[in-house]
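Of the protein chains in this complex, one is absent; all others appear in place.
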Amino acid sequence: MKTALTVALAALLAASVPAKAVELTFYYPIAVGGPLTKVIDGYARDFEKENPGVKINPIYAGNYDDARIKALAALKAGQPAQISVLYSIDLYELLEQDVIVPWDDVAATADDKAWLKAFYPSLMMNGTYKGKVYGIPFQRSTIVLYWNKDAFKEAGLDPEKAPANWNEMERMAAKLVKKDASGNVTRWGVMVPSTGYAYWMFQAFARQNGHDLMNPEGNHTNYAHPDVIAALQYWRDLGAKYKVMPEGTVEWGTLRQQFTEGKTAMMWHTTGNLTAVKTSATFPFGVAMLPASKQRGSPTGGGNFYLFKKTTPEERKASLAFVKWLTAPERAADWSIATGYVAVRPEAYETPKLKEYAQGFPQAVVARDQFKFATAELSTFQTGRVRKLLDDAIQASLTGQKTPAAALKAAQGEAEKLLKPYR
Amino acid sequence: MKHVYGWLLLTPAAILLVGFTHYPAAATLWDSLFSTGTVVHPSRFEGLGNYAALADDPIFWRVLGNNFWFALGTIPTSIALAMLMAIWVNDRLPARALVRMAYFTPTVLPMIAVANIWLFFYTPQIGLLDQIGAKFGVASHNWLGDPNTVLACTMAMVIWKESGFFMIFYLAALQSLSPELEEAARIEGASRWTFFRRVTFPLLMPTTLFVLVNATINSFKLVDHLFILTKGGPDNASSLLLYYIYQVAFSFFDTAYASTLTVVLLLLLAGLALLQFQLVEKRVHYR
Partner (left out) sequence: MLETAAAWLLALLWLAPLLYAFWAAFHPVEFATRFDPLAPLTLGNFGKAWAYAPFARHFLNTVMLVTMILSAQVVLCTLAGYAFARFEFTGRDIAFGLVLVQLLIMPEVLIVENYRIMSRLGLVDTILGIGLPYMASAFGIFLLRQTFKTVPRELEDAARVEGCNFLGVLWRVYVPLARPTYLAYGLVSVSYHWNNFLWPLVVTNTVHTRPLTVGLAIFGAPESGVDWGVISAGTLMAVAPLLFAFLLFQRQFMQSFMQAGIK
């Protein structure tokens, strides 16, 4: 009798102790200005309310470089991190450090598998390796052309029509250049930034001229193809030959302000700037897809969710639930409106909220429409170095230190040396 | 007994010093002899292989050259300016305290803040420099985007920040000079310039040596501004050795190569300090 009671008591006690909560820590970068940490924190709290037993711990890590460095450092130092939003192009580095697992491994049910297929295909390119999905799109962008409608009117151009191809862009830009009495330029025709993410901008030029800069296996680059060289030559000519763009490098950080101050009539920049431009521009502006050469094109950019290897099965299940929740259509729509990033799945654009927003602000859907021409962002093994080689080559050409052909051939040679061991 | 006490008192500081200065320096040297290990490609002994790669690396040579010009551009200028400022402030100058404060203020600002502010100066067209230039009809220039001007621009900023700091040391030295010397010189009819050249300057030599060594170490250590202004560009035109080390170690994760670069940096620092001590030592007049 006594034993039975004791056992019953023990069982009761065991049942009344709550199961330990699963805690998920994730690092994320903010790539657009604004108090978006509050939005993320809000999401975390909302998810926790709907899912007692899971605690979410979001950690703001700075920009993409910071987020990668910090997340990897935390892992190395044995600090917890289960998922992170990292640069979509960090894939190969993470693979080489052997710290991530594919989402396919955790996506068990039919519903999960359908979810993996619910995103825009061009956004999955950077996150897929050998058929498995390692990166779930979260904050993604493309490059778009912003144009100043007042400036267009002033120059005698149709303010509703943006240039559709390279020739048009160069001719329209020439009309838009404004000079003062002493011949100094007070407004440029077009500006494309070449600091910060020069390689990203250049991918657009290359893609428009028909070529991608790397292969899906991440072990080969294409820097010295004649069409690619021609693309860089066009970029250089905009400044050096047609004089519609300043010579030398154009600073990423200050370009938006230069546009809103009317110092340039057109600019190529990330959709991530959309909300910021909207709030600070004092003139009507348009947003268009990038002009075509042989075809239209733009690289995608931004961050994906990665799942780290050092996670328990419970943590993986909780991570899957959280990421699925975050990328549900309503929330993807919400995030897109708050940030200016493109919503990552077609269904988000069918939600009433986003539909209404797009009607009032049609500029918001241009990037989405450009998806069908989009290509993966430059990503290979040894990605940091391989990218820097291209950045340096671009900057060397734009500042006239080397010809595009010489710069790109040298960069390709160095990249070959770095990537050969991976074939 | 005293021996033991001496070492005991020293021990806490010694542990930290050895742990974070001497040991890492030795470990860096050791690491430079191996390749970086990843899970996929484990580390192996390279001997001098990393150094061979270093010699082949065009970015390394570019960066080294930049450090050389940077040192040459900032050190003599800021020392000369510091001396001038100290002499002015030491004299009976109206609003002397205000002027002294103006010269010293940049020193209390962190380099990051300084870079944030100066980024605006150098922005083409809407930046302050170009706006002032526009008033005089000078064309807008892409200061930070032109490899020919970017290093000079960073130098100007560093001179602005450092001169006031060195001024203080000269001020201290000037104030300890006997005023009778100046009296005597005036009686003899010597001009101010002659007095400076023959008397003041030589007497300031110990300070100059101190400031020189300090300035040299700083020129290698000060890379904070690159994070905000140019990230080393365009095409490594403004990059400096310590910044390159940071990139290699924390962006490329190539710790072995970063160690190799660090060894070069350490040798440069040590070599330059020794050189300066020997050269200037001869000309120092101690009282």
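Letters A and B name the chains as they come in the text, with residue numbers starting at 1 for each one.
What we mean here is this: a residue touches a chain if its C-beta (ideal position, glycine included) is under 8 Å from a C-beta of that chain, and two chains touch if they have at least 3 such contacts.
In this text the structure is predicted, and so the values were computed from the model without any measurement.
S.K.: Sort by label and list the shown chains the missing chain touches.
M.R.: A, B
S.K.: Which residue, B:Leu33, B:Leu64, B:Val199 or B:Leu269, contacts the hidden chain when the whole complex is considered?
M.R.: B:Leu269
S.K.: Which candidate, B:Phe34, B:Phe104 or B:Phe196, sits in contact with the chain we can't see?
M.R.: B:Phe104
S.K.: For the chain that's not shown, point to the residue among A:Gly78, A:Gly131, A:Gly156 or A:Pro313 touching it.
M.R.: The one listed residue touching the chain not shown is A:Gly78.
S.K.: Could you tell me which of A:Pro163, A:Gly196, A:Pro299 or A:Pro329 touches the chain that is not displayed?
M.R.: Only one listed residue reaches the unshown chain, and that is A:Gly196.
S.K.: So that we can see where the missing chain sits, which residues of chain A does it touch?
M.R.: For chain A, the residues touching the absent chain are 27, 29-35, 59-64, 66, 70, 73-74, 76-79, 196-197, 252-257, 261, 269-270, 272-273, 276, 280, 282.
S.K.: For chain B, which positions touch the chain that isn't shown here?
M.R.: 2-7, 9-10, 12-17, 19-25, 27-28, 31, 85, 88-89, 93-95, 97-121, 126-128, 131, 160, 164-165, 168-169, 171-173, 175-176, 207, 210, 217, 220-221, 223-224, 227-228, 242, 245-246, 249-250, 255, 258-259, 262, 265-266, 269-270, 273
Simple rule for what comes next: only the chains that are shown with their structure count from here on.
S.K.: With chain centres defined as C-alpha means, what is the inter-centre distance between chain A and chain B in Å?
M.R.: 37
S.K.: Using the touch rule from the top, collect the residues of chain A that touch chain B in their complex.
M.R.: Touching chain B: residues 65, 69, 72, 93, 96-98, 182, 184-186, 194-196, 246-251, 253-254, 257-258, 261, 263, 382, 384-385, 388, 391-393, 395-396, 398-399, 401, 421 of chain A.
S.K.: Contact residues on chain B for chain A in the complex?
M.R.: 38-41, 59, 119, 123-126, 134, 137, 139-140, 142, 144-147, 230-231, 233-237, 247, 250-254
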